[in-house]
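To keep things clear, I will list the structure first and then write my remarks on it.
Every protein chain but one is kept in place in this view of the complex.
Note that the chains take the letters A, B and C in the order they are written out, and that residue 1 is the start of every chain.
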């Protein structure tokens, strides 16, 4: 883990000449730089690789077993949602199969009081957080813009306009800090989203205000059809942190143990008042962008095959079995729980929820304007007339 | 100078696993990183400092003498414009006194066919480019949005919305490259402007499209009243380049010899097809933000005094005298030329230029819409009526 | 191939081949690129993928990565890059993936694209076309269904075009690309799959002129003024109104800037009544401009106020409720019915305490 940002604060009260840069030798810069290779604990087969970074304590067995279970359930949910989209029960679904280690690791690293600022793709993460899957699916189901209660779940609405919610996370985390609360905000963005101006502004605000935010870049190698090589020619997206004075890291995003180790530390770093952290997780989107997308147009199956060999679930499973932390019975149990979870989603999504037409006017403002009241009256009259004519 | 960006292109066709990051060890990163201390050739007294970077050839004597002359004239112009603003002949003027080394160096490093994309503050640079000072002052004079011909002068309009013209520079440079022309674009931004999302997007587009752009950040320590310490806590603004895979440098912005050396090389780098360069020049705005600003509200005179000792003009003068490249007579001659230049500006600005009211409608579109023709007719009638009633 | 083509030419009037609107736009891009090597297409996913609506399908393959390419994911960057490319002599046609995703570029559009010609006294013009798939009716989720035309129409220096037919989508886009000034080209998403023939416009030597509305249907009792996705709604309403004995004229504006006051006003002078139909939220939208203009210019011809049927003044609703938000035939018919054929003011939807009149 990078050293704390003391050096950065050194620069805040210089006023003369080159004093600001006097403290900027490479050793300081190195303190903010990610490891030269992504942090990895387990190789593709689930063997423990040689530890090369003592800074990251190994996650507890308990956390690892929980991660395994959550990954299995998360994936089952994701597959179920994809199926519902294919059946037309959902208008659209952006799957995250293959990204389980990031999705689950990010949530297990948080305390219940922390907040998440997810994107449209982070549904597995929300399932892991304990949100009702049917509420999560309200958006693709077409019944709501956000089906869950963000305050109760401490989870901001899944954000569609790319990178825009990162700044919210920064303002929120900074606000919590100002209120004396120890909340950390976990802010999600994709590789493509890092190109947006809002990503830049969020990182800079976070650094300047020392906001307790962990920025998790899930570099799943594509922004819809555009490969990362056309998105950025930086050595790694993790190298963006230094330009803001933000401690940064890169991690093997398909290695749940490594993701947890890095994010546990990142969350602790942020919570301790040392400021934000940027983490790039190298992972892969195994499915198409959404069910409406045709991934064969822009990538070949060999590439997908290659990534299937790095599947995060068997990898962690192999390690946990090797350590004797789980066995056949447990694996079967978790698989069963996954099935039950999916069955529940299927069943409850089969019911068509009625959406109150008048809700259109309820939350534009706290109190509807006269203009909205007129429009409400019009719609009411229309619906009554329709009802009457039936 | 950083090594060329071959390494960056290595990353563009990886498709598997962590291959992308395999090439991202620190030695590559170092290739993009600025020097740990700003490049300097002359100390505050004009003594040649020990060369610590062989990568930057010393500028020619001819270029240095030209720079001296241009700095003297540039400053004289700036002082004259400031005076005109105080007298109310200009509505507003953003002075750049103290930033002569950057303003002049940036222009002398360009070929006549290159383009500049300046900000509101870069008026001295435009004087150095040979633009008519009265045309430059048309904006603060209130007669035009841009008084000069950008095509003839190969200089984009001085840009007010911060950092927005950086992207234009990138598109333009990329377009020139696509047309097979060897044009380089010099794009200007202040320390404050680096916080805008457009700065980020411009750097990324430039890197991805390998556009021949030199981004010159004049870190004059303030964005109106906001000091750099509240703008960024990065080790240096020059450290932002690596996050895009852009070769970067930082330079003593009050040392004209260093600025020229670094920018000469940066322009050559860009022109040779190696992609963009980011240069942070550490300098200082000696005057207020504009004549409407009161700098005593946010900084004390001791700080200004301190920077006066680093004045770029006496510094270069001392060196040139020491080397026997200029003498009293030359110094006097240049001072005289500066006075003559200022007198010409004063004289020509005393004339109130008539602005054609009907020009309001001429360039909204190539051909006015019917709606504009109606409004034109209305104004015409009004002016005729007014004329008649006199 | 050439022989085959000739053979086709000789065959007397084959049935017109139907293409979709997205196909017609694709064809317009290709024809413009063939006609002028400076025309380039770029944006998010417009290259290999061919765009999320497949509007640029195959163009990158057929014209090469230099002529049609993907950019990094940043809309302000895309628009700003287009400004620079135009300054270097290109004619960029850029795609904003969805309406609400053009908002990050708003500063570039409003402060630069719209104003560069004016700022430079005509020395730098920006022949840029900004294509924006817009509006709803396709069950899209939030941020994918905004009607944003008023933001652009209110910004001096932008031409704003919105085709309602397949033929117009080809013809107006060709004209937009030829135009020396920036054009915001708004493509009604729900019409991408609509079908029509473009054969006559392919053969034409001139494209649809900006500032010329089209009377899509003639009538004598009331004029419906509409544009883009609402033209179809207006036409359906006209058909239905016929059954109630109203003869309805439908004017399709085609370009919002410049606006064809003449055609619109001439129609209302003839019919004496007018309803404006737009999908965008009504408040301070383009429909307000049309209503204001019609009564300014045809006041003494009007037998009733100009009414507006517009989207509700609410954020675009979730898919299951969008049908309640979108102007439909019923709502247009209701507005027609309220055109004071019996000379009474309609107070039904006014707040009850104001029915009395003055405060």
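One rule holds in what follows: a contact is a pair of C-beta atoms (placed from the backbone, for glycine too) under 8 Å apart; a residue touches a chain by one contact, two chains touch by 3 or more.
What you see is a predicted model, and the numbers here were worked out from it, not measured in a lab.
Student: Out of C:119, C:159, C:190 or C:217, which touches the unshown chain?
Tutor: C:119
Student: List the residues of subunit A that touch the chain left out of this view.
Tutor: 144-146, 149-151, 156-157, 161, 164-176, 178-179, 197-198, 200-202, 204-205, 208, 359, 362-366, 369-371
Student: Considering the entire assembly, which residues of subunit C contact the chain that has been omitted?
Tutor: Residues of subunit C in touch with the missing chain: 76, 100, 103-104, 106-107, 110-111, 114-115, 118-119, 142-143, 150-151, 153-154, 156-157, 256-257, 259, 261-263, 266, 269-270, 280-281, 283-289, 291-293, 295-297, 299-300, 302, 304-308, 312-315, 340, 343, 345, 354, 357-359.
Student: Residue by residue, what part of subunit B touches the chain that was omitted?
Tutor: 91-92, 139-145, 160-162, 192-193, 195-198, 223-226, 230-232, 292-293, 297-298, 355, 357, 359-361, 364, 369-375, 377-379, 381-382
Following the convention adopted for this analysis, only the chains that are shown with their structure count from here on.
Student: Taking each chain's centre as the mean position of its Cα atoms, how many Å separate subunit B from subunit C?
Tutor: 41
Student: Could you grab the centroid distance between subunit A and subunit C? Build each centroid from C-alpha atoms only and quote it in angstrom.
Tutor: One centre to the other, that is 37 Å.
Student: Which subunit C residues touch at least two other chains?
Tutor: Each of 72, 74, 76-77, 104 in subunit C touches at least two other chains.
Student: On subunit B, where are the residues touching two or more other chains?
Tutor: 197-198, 200-201, 204, 208
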